[in-house]
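Working notes, beginning with the structure itself.
A selection of the complex's chains, in situ.
Here the chain labels run A and B in written order, and each chain numbers its own residues starting at 1.
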Amino acid sequence: MDTPKSLTKGDELYQLIKRLFPICRSITGNGVRRSLEIMQEYLPLQVNEVPSGTAVFDWIIPKEWNIKDAYIKNKKGQKLVDFNDSNLHVLNYSIPVKGNYPMKELASHLFSIPGSPAWIPYRTSYYEEKWGFCLSHSQLQSMQDDDYEVCIDSTLEPGSLTYGEYYLPGQTEEECLFSCHICHPSLCNDNLSGIAVVLYLAKMLSTRQNRLSYRFLFIPGTIGAITWLSLNENKLSNIKAGLVATLLGDPASFTYKKTRSGDEEIDKAVIHFLKFSGKDFRLIDFFPYGYDERQFNSPGINLPVGSLTRSQYGQYPEYHTSADNLKLVTPEKLEDSLNAYLAIADILDNNIVYINQYPKCEPQLGKRGLYQKIGGMNEQEKELRRMAMLWCLNLSDGKNSLLEIADRASIPFDVLKQVATVLEENGLLKCLTR
Amino acid sequence: MDTPKSLTKGDELYQLIKRLFPICRSITGNGVRRSLEIMQEYLPLQVNEVPSGTAVFDWIIPKEWNIKDAYIKNKKGQKLVDFNDSNLHVLNYSIPVKGNYPMKELASHLFSIPGSPAWIPYRTSYYEEKWGFCLSHSQLQSMQDDDYEVCIDSTLEPGSLTYGEYYLPGQTEEECLFSCHICHPSLCNDNLSGIAVVLYLAKMLSTRQNRLSYRFLFIPGTIGAITWLSLNENKLSNIKAGLVATLLGDPASFTYKKTRSGDEEIDKAVIHFLKFSGKDFRLIDFFPYGYDERQFNSPGINLPVGSLTRSQYGQYPEYHTSADNLKLVTPEKLEDSLNAYLAIADILDNNIVYINQYPKCEPQLGKRGLYQKIGGMNEQEKELRRMAMLWCLNLSDGKNSLLEIADRASIPFDVLKQVATVLEENGLLKCLTR
């Protein structure tokens, strides 16, 4: 996939979202397959199919759902609600239906948002066989107490659940997991923004030498996470950190939802990044609801997976409505989110425990010319690097990782990393874990 | 003991206090015996007698004290101070005295409160042989520099210390201790209120199926606690939680004084109750003074016993005066206190560690119809119960009791308990400790 050089990374992310937006995705079916095909143009991700009926922990992969068309016509034959206008119009996973219904009967199959009369809600019924239409409240109010022709041309048949996975091996088998859900239809922030950010994160990390291995999951929400975890239990012990990526294109500042313990390396890494970002942010404690962090943090899985979003789950007005569209997300915010994920991956990748090789008193830095080696900067930057050196030496007793030193010293991680590299090259520090 | 149906629980508590109020109690003697007899009309408590001279740890049970009459007469033969008006008039444990005393000599035996001239103070001299009278400061001031006829018709002779005990066995031998002191004469809040609340707590718990065993002590302060502990060392290891009950009828909001460690199950239970009570409350750290929590929390006894009162020890104006009378306590506050003790016992009794039987990812609640089983409530209550279910499942990894889950989830304990019961019935949770 070639992109013109003049595009910013944010533009590229936005273009990808634009291509994926019209497709009608669900937790299974061709919409997901088509989306993964497009993503494969950017990244050689592996696409897996798991047959309907497969038992995954306490769950069973459901029948595959596909849809061709859906509408509600009035007696004049005019389409009042049309799937081709927005795939949100159909209750996702609707069973097929065709026939005439009086308004009285039809009403219980219609969903709208009285408080936001111009927006179509997004609703699903995966595990209860139902049919229904979502429409704007003004559409609903314009409908008379009349008979309507109703058609949902869908199928719900044995098939498979489809998901994508990309594994990027590093120097160690310890891995970091990034996961996003791919089951939402025409909704941008939730979660095309997550797909775009994770895809580009993978793409960019794949061009680097990494210490850690990385795994990227593109899975349908809930059932997809449960499926992947069920099929990959043997891989879980390698996962040292993870993030669920979603809601990454809207104007809000960042929200970090912590892991179940709240005190994992990923928690420290994200919070360190946010503190030094110079921007406002929100920290929220883990709660067993929201996105797939619910599954990753279940007691029998117990993976240290947090979630970094912009808006908070369910807390922005456009959430799960037709207003979560291409206007809500911007190239700037998408790029800002990608940069955050890159910075956090950088912290995790470089979060090494060093051992001071001259632990008795301070080593004589002057005779090694170390003050010069960190040079080229202004006095304030030099001073910061000198303090960073002393902190590294003082706390590198085998009990503190570089991130813990950065936190205690209140010095940005990347400064500590630069300084530690110089100290290591000069034989003053030695890596404990590498 | 029959009580008319129209009486509230608060009225019943108040009636009991009214019956006990006139009796002249002390740390030994017939006043205590008579009080325990009345209490036996309500609860089949066991009454024990421990002979004077018995060594109990570092102490010795003192001689038994009894009193028939006491007065101060002026030269005209008028009784200026009369034991029959208030048993507070005699320095509790006064040795007998009879004779004429000039005011100069008598003065050092008279106690009053200049700052509250209408109130008689309550004073004792258990371990130093003395005699004395307590009187209102206005009484004192009306006395001339004259001769007075003084009589205290008391006895201090070998006898015994009397206390009451009621043990209510439950499914486990683990027990919860409730203790109140019975040594105060005509004082209502300190501590007839505690006696009444503990008696009714015992009465009400005895009609239920309990997991825990419960022990209720009705003992004279300090020496009674030391006596019981000394004679029952073999029982202490079963005591998992306890409360010293006192000052439970006055208008103040609740005060909880923590155990010595401050982090015991009883601390968490009381604090959880208070936080969700919707009312103001005070938490105070343990200090080695106050009521019998001093003995229970001594280093060689080391029982996790806190104290839940309304006013704070020694911090209300009527404390240890004749104003701590039937006007200070009310049926409403007594009932509120009883309800608090019942709610706390309920938390302790149901504070179980469950193990999630489907710990890998979330179990599929929908297919079990669990959302229906918690039904019958409004949407907000349903939502709270759904979150409670997810919290229970997420944290039931064997490390968290139901109370710890309730605290972390900020959900009232009784909601957690209801939900956990439903999950247990559906095979999703299993009890670790039962």
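One rule holds for everything that comes next: contacts are C-beta pairs under 8 Å (C-beta built on N, C-alpha and C of every residue); 3 or more make two chains touch, one makes a residue touch a chain.
None of the values given here were measured: they were computed from a predicted structure.
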Check your understanding: Taking the 2 visible copies as a start, how many copies are in the full assembly?
Key -> 3
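The rule is short, and it goes like this: only the chains that are shown with their structure count from here on.
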Point to revise | Distance from chain B to chain A - Cα centre to Cα centre, in angstrom | key: 55
Exercise for review: Quick one: which bits of chain B touch chain A in the complex? Just the residue numbers, please.
Suggested key: 356, 358-364, 366-367, 387, 390-391, 393-397, 409
Practice item. Flag every residue of chain A that touches chain B in the complex, lowest number first. Key: 57-59, 127-128, 222, 225-226, 229-230, 260, 287-289, 294-295, 297-302
